[in-house]
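The following block contains the structure, expressed as structure tokens.
Every protein chain except one is present and positioned as in the full complex.
Letters are used for the chains, namely A, B, C, D and E, taken in the order the chains are written, and counting of residues starts over at 1 for each.
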Amino acid sequence: MRIGIVNVNTSESMTQTILAAARSVAAQGTTVLGLTPAIGPASVENHVEAILSATGVLSAVREYTADPTRTPVDAWILAGYGDQGKEALMELVDVPVVDITEAAAVAAMAIGDRYAVVTTLDRTVPMIRERLAAAGVAARCASVRGTGLGVLELEEDATSTDRAILARADEALAQGAEVICLGCAGMAGRAGELSSRLGAPVVDGVAAAVGQAESLVRQGLGTSRVGTYAPRSPKPLAGFGEFEVE
Amino acid sequence: MRIGIVNVNTSESMTQTILAAARSVAAQGTTVLGLTPAIGPASVENHVEAILSATGVLSAVREYTADPTRTPVDAWILAGYGDQGKEALMELVDVPVVDITEAAAVAAMAIGDRYAVVTTLDRTVPMIRERLAAAGVAARCASVRGTGLGVLELEEDATSTDRAILARADEALAQGAEVICLGCAGMAGRAGELSSRLGAPVVDGVAAAVGQAESLVRQGLGTSRVGTYAPRSPKPLAGFGEFEVE
Amino acid sequence: MRIGIVNVNTSESMTQTILAAARSVAAQGTTVLGLTPAIGPASVENHVEAILSATGVLSAVREYTADPTRTPVDAWILAGYGDQGKEALMELVDVPVVDITEAAAVAAMAIGDRYAVVTTLDRTVPMIRERLAAAGVAARCASVRGTGLGVLELEEDATSTDRAILARADEALAQGAEVICLGCAGMAGRAGELSSRLGAPVVDGVAAAVGQAESLVRQGLGTSRVGTYAPRSPKPLAGFGEFEVE
Amino acid sequence: MRIGIVNVNTSESMTQTILAAARSVAAQGTTVLGLTPAIGPASVENHVEAILSATGVLSAVREYTADPTRTPVDAWILAGYGDQGKEALMELVDVPVVDITEAAAVAAMAIGDRYAVVTTLDRTVPMIRERLAAAGVAARCASVRGTGLGVLELEEDATSTDRAILARADEALAQGAEVICLGCAGMAGRAGELSSRLGAPVVDGVAAAVGQAESLVRQGLGTSRVGTYAPRSPKPLAGFGEFEVE
Amino acid sequence: MRIGIVNVNTSESMTQTILAAARSVAAQGTTVLGLTPAIGPASVENHVEAILSATGVLSAVREYTADPTRTPVDAWILAGYGDQGKEALMELVDVPVVDITEAAAVAAMAIGDRYAVVTTLDRTVPMIRERLAAAGVAARCASVRGTGLGVLELEEDATSTDRAILARADEALAQGAEVICLGCAGMAGRAGELSSRLGAPVVDGVAAAVGQAESLVRQGLGTSRVGTYAPRSPKPLAGFGEFEVE
Partner (left out) sequence: MRIGIVNVNTSESMTQTILAAARSVAAQGTTVLGLTPAIGPASVENHVEAILSATGVLSAVREYTADPTRTPVDAWILAGYGDQGKEALMELVDVPVVDITEAAAVAAMAIGDRYAVVTTLDRTVPMIRERLAAAGVAARCASVRGTGLGVLELEEDATSTDRAILARADEALAQGAEVICLGCAGMAGRAGELSSRLGAPVVDGVAAAVGQAESLVRQGLGTSRVGTYAPRSPKPLAGFGEFEVE
């Protein structure tokens, strides 16, 4: 099985971090490849960047799938917390699409009563809260908390990053959360270490998404085409001709 | 006061329809101008088009605001049903932004118990329902119903379009809705006629948005910058350099 | 256009405060007039007073509309936070009715993610919370907070009133609200000053209601008569003969 | 124990119907007395009448409690479906207040999964739905359905009234309700007969309220005075001097 | 009338405490009897114990109802906070079943705006919260708070138990609750004393359940058999032959 993971930002080093986290949990026989958009923001921390990121993600995936020299994948993972065009990606590709925000929530709900998300800047909290609600997995979300760290700051000083995440996680546990989700793809790979120090499970959305993608593929399930994700009709798309259907 | 209305698609004729509807309800002293994106879909009927539309809308508004020869506006109206980047637009511009989906719902709730939205293709129903929920105005939404007509078909045959809208509106009333919202900017200008035939109020989102925009401007209210809509930080935006902040 | 504002209490000085706030945001060509009920409580701070206030409001408006010497208005604004009979007023008059509690919430939702209401006595908090829920605009309400000040105390010492409001507003912002609604008609006219000091938008429900009323009138929208606000049937109303329909 | 039941309308015959239903289920040692307001609507079927009814109810109870020749009661029952000032009555009197709308819902939830309410005119459906939501007992309400019969028509022809109620009840059961609440005090006394014919439990709110009132009294529970139902402060109440506190 | 109360654990002394509380509020003519399961946990504080308790409860009641020497009861009360098989008991017996968790919530909602539950160990908080939600009475629940005391510790030192309950109750009131429910059958009989010291109503679920049971019996209401509580079909129940129906 081949799974493609598309980073929502243009940071190639973050794509590598994500890829390492994904590979560490992939089943035997699963190949994971990473895709970094050529266009879009260096990180996604606000609504303008989310829209541009979504466009960049769609372009990168479209280019991949249109390239006959590249091997098709069996599922795509959208590696970004918040809303970077998952529904559009579901329409664009023929295979299932898994979102790390949802996958993390789903894994968290399987192993505890309520979960909390610890993320980057406070300003992204409403974006994540809204995404969880839209995805239908907010009912058991106790809170979404910001660390005040920007996405690109996460990699600068691992010690202080971990300290900031643990501080918020402790607050969340004290108020009733039982599981913590790492609310940024840039935090991928840290779940094990943080969980040991916290004394409670910590979920990495990238790792959670790999399992969900593998599972959908093995079940032979793909996006439903009978409703909102039906095939698109032909239509002029000025400036975005590569997305037109025939 | 100057209000800019940005169409979410590239149909110039639809921009004119929208503009006419807006001007018919604008207060004395309000100037309304219309903006048609140079890039994006001819109409918005699925999630891919919604993302591309949002990018097109941001580009069009960004170009307008960056052009010293164009007079600044006091508020922007986003003329599209569903989600075409309203939150991003709120970040991008210094003035208030009004969304026709929300404005219609708000007007409808002021004049009846429950409202229904009658829109275009069935596949857009979940998009609108989700938008109303995200905007916090879904609690009194009785239903969202599709006519099966595409956005660009609306203008083809006014008689059959009206018939299709009225059929769905009648169903909605029979099941408890008291007010109907026209769920597409392309239906602008038809509310009065349809209301007469239906025997119940029909709300045109464009008209509703004009009043809300005028009201926000007169109150001196602008987007809050203390939370999720705080000023963006400088950051590389590959391929979208025009959106970078300094 | 003529808009009538009915105060929910018998304080003539508060009616003048409300009227000044309303006029400061009214569009050119809009005439605003104020109405103070002859009967009812001096201020509304509990459920008994809310019922008596509603009766007083209905009487005052009924007397106005029945008086051939008074010019009909195009819309009524009900200037009270909480529940003082808005739905009954919608049945009683032929023109649209706007409630300041709802209008403030709607304006706040247009310019931020979540809003908070800062009001008078703590005991009114459940009344306002319930009103927002009934109106279908509670989903994005972060909190309703009391200052501990009675309605009639608000005017006594502007400095300490502002200080109390700002203290609660700061708490609300710290917990995620992005916009503050002034939760009492008696706070009308203070939004601009408080917003400057707070650094976040402050919404005055009276001002918000004027814009909403103007907008409904310009759109030609009136209360739907097909459901719960259908015309009343003739019926004996012992002791309230003036409200009987023929 | 003495329980007072106040009818929400001025129909003395309906008060007698209510009283008979109440007495038929009262425990040994419980005395039930009925109160018919001197002022207010002949029946309550819209929002204007609801406000006037609430004022009439408060007046009637106030007069009763202020009259030294009348024996105090241990609890009051408010016999009306919808909102006729229950919260205000809770403030006005020293003893517990039970609402038949809530009491019926509570009894229904004890004996089945979901319940439905069958009421009078369709226009009252939103009023009842809203009341159930405000009371916090709507989560298991499957539907509220109107028979099209006015309150005062109920007593005209028992056969056709029963037929209309059963028709709606059958529909409700077919869509998943398991218990039916009779949504009007004027339907009191019919539950047993209707239940036999329907083959499912039918709850009479008056009967349910008697049990709830007796229970609160036996438990020594009264309205909490620490929050929204705290004692009212002295204040001028123009035209309603009888409600002033000292 | 005869009411049976089944304790959810095997503590005979707790059954006596419960019985005393029940008898103190029972109406004249009501006989209350207590049942202690022969099998099951000594107290219920986690999910495993809840399942075993439910089985023990069903066995005890089944044995009682199958024993021709024991007088049938008119209603059963399930005396445990959380979920110990109430729905199953509704299927098992022919008479109404009342749950103390729900009965307490219902009584609390009748006498205040929001209520809080003060219970035993923190780990039971989600169990109670979930039960209130499933029962449809959570909308006005402000919070569920643990004292950190185990069920069997409650009886050890009444002074420190009361102190722990009052500390949590005070916190709950400070955050907006107006009524406190005692969240464990083992707290039965303490409501009056605790209410006096707290200055706000305190509800004992056992007492509340007695009134609700009496009321259902007087109304002639029993569990609806048209839906989820329809008679069970014959079926092998390996190891539980006593529960088989013919």
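Just so it is clear, a residue touches a chain if its C-beta (ideal position, glycine included) is under 8 Å from a C-beta of that chain, and two chains touch if they have at least 3 such contacts.
Treat the numbers as computed from the prediction; the structure is a model and nothing was measured.
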Missing-chain contact, candidates A:Y64, A:Y81 or A:Y229, resolves to A:Y229
Which listed residue, E:G85, E:G112 or E:G222, touches the chain dropped from view?
E:G85
Of the residues E:D122, E:D157 or E:E193, which one touches the chain left out of the display?
E:D122
In the full complex, which residues of chain B touch the absent chain?
125-126
Go through chain E and note every residue touching the omitted chain.
10, 37-43, 45-52, 54-56, 58, 85, 87-88, 90-92, 122-127, 130, 133-134, 150, 227-230, 232-233, 235-240, 243
Touching the hidden chain in the full complex, which residues of chain A are there? Just list them.
25-29, 90, 96-98, 102, 106-107, 109-114, 133, 135-140, 173, 176, 178-179, 191-192, 199-201, 203-204, 207-208, 210-212, 214-216, 218-229
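Note that in this section only the chains that are shown with their structure count from here on.
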Between C-E and B-C, name the chain pair that shares the greater number of C-beta pairs in contact.
B-C
If over half the contact pairs have to be identical by residue number, which pair among B-D, C-D or C-E is the repeat of A-B?
C-D
Chain A-chain E separation of Cα centroids, rounded to whole Å:
44
Go ahead and note the Å separation of the Cα centroids belonging to chain D and chain E.
27
Specify, in ascending order, the residues of chain A that touch 2 or more different other chains.
125-126
